[in-house]
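Take this structure first; my questions come after.
With one protein chain removed, the remaining protein chains of the complex are shown where they sit.
Let's turn to chain A:
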Amino acid sequence: MDYDPEGGAINVRFLQADNQRANFIVQNFNLETANSLRRVMLAEIPTLAIDVVEVLDNTSVLADEFVCHRLGLIPLISKGVEDLLYSRECDCDGYCDNCAVVLTLNAKCTGSEIMKVYARDLVIESGQRSSDELGRPVITDSEGTGSCIVKLRRGQAIHMRCIAKKGIAKEHAKWAPSAAIGFEYDPANKLHHLDYWYEENADEEWPKDQERINLDGGPGNPDEPFNYDAVPTRFFYDVETVGGLDPDQIVTIGIETLQKKLARIMGELQGSGGGDGMDLGGAQSPTMNGAGYGGADGGYTTPGYGGASQWGGAGDAAQGGTTPYGATPYGQSW
């Protein structure tokens, strides 16, 4: 890469990888792209969350709105949301199977003891969905209950239909796929991007992450003159999932979302006259087999994650926008 003084290809090194988190280092990368990826992973990855609640019965002590808000924040399994349409882009009136998952919460306390209603009591109502995973509440605790929604006393009941829709965290944080994203570079502050506050001596008063400093090429040499041209090239990410998506999916979809954003800009600029000599093919790697960076309509296909999903493209359904449900109106008309 021409911008990398040390040379070497972009590569990833893992520190930790499990169902909860992906802790990795990206090397030979640049700050602006690394930060954009972080921002996209935080705010622009589509997931599923309860968005509208029909209150059929609520005699609990909590007000309808209060319970609805709690329901909205419950993490739902989002594997396969790419097959779901955004509700606002769907032809249907309100919601339908192509753009929503309906969950029901129905509980009544008949015993004399206080009854707790948990996230696990949310039952998917709509049938005929191939992956019954999609929309199930995320349950990771050892009791297998999920979070507690309300407590009911004898005779109290709650009955709600929850319509879960696809969305991104820019609209509301309940759609955020990640619980937290750790992001750091230059732990030894060799680039002086940080100016530490101190009483007497910043070096002694501030804790040091020796492990990371070693991973980042050791502490700086105080005798060396400061290099004003140095730029960060190594980035520490720690992506922790809420549970709806696997941590690697968050990163992969994040990268794809950012690519799509850029592809859209390219398409848009190219569409506005001039610059015809530019061929977009250059950006495609062999793994992208013919994924079309769209024209002005933003038609763009992503590979990966079970079945090519496609949106935006007008009429080019031949590119493989078929979903497991057959008759979804992808790429046909709206």
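One rule holds in what follows: a residue touches a chain if its C-beta (ideal position, glycine included) is under 8 Å from a C-beta of that chain, and two chains touch if they have at least 3 such contacts; residues count from 1.
The rule we apply is simple: contacts and distances are computed from a predicted model.
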The complex's invisible chain, by UniProt name, from "CTLH domain-containing protein", "GINS complex, Sld5 component", "RBP11-like subunits of RNA polymerase" or "RING-CH-type domain-containing protein": "RBP11-like subunits of RNA polymerase"
Touch with the omitted chain, as defined above, among A:106, A:145, A:189 or A:259: A:259
Residues in chain A touching the chain absent from view: 1-3, 9-14, 16-18, 22, 24, 26, 29-33, 35-37, 39-40, 43-44, 49-56, 64-65, 68-69, 71-72, 88, 94, 161-162, 168, 170-172, 174, 248, 251-252, 255-256, 258-259, 261-266, 268-270, 272, 274-275, 278, 280, 282-285, 287-288, 293
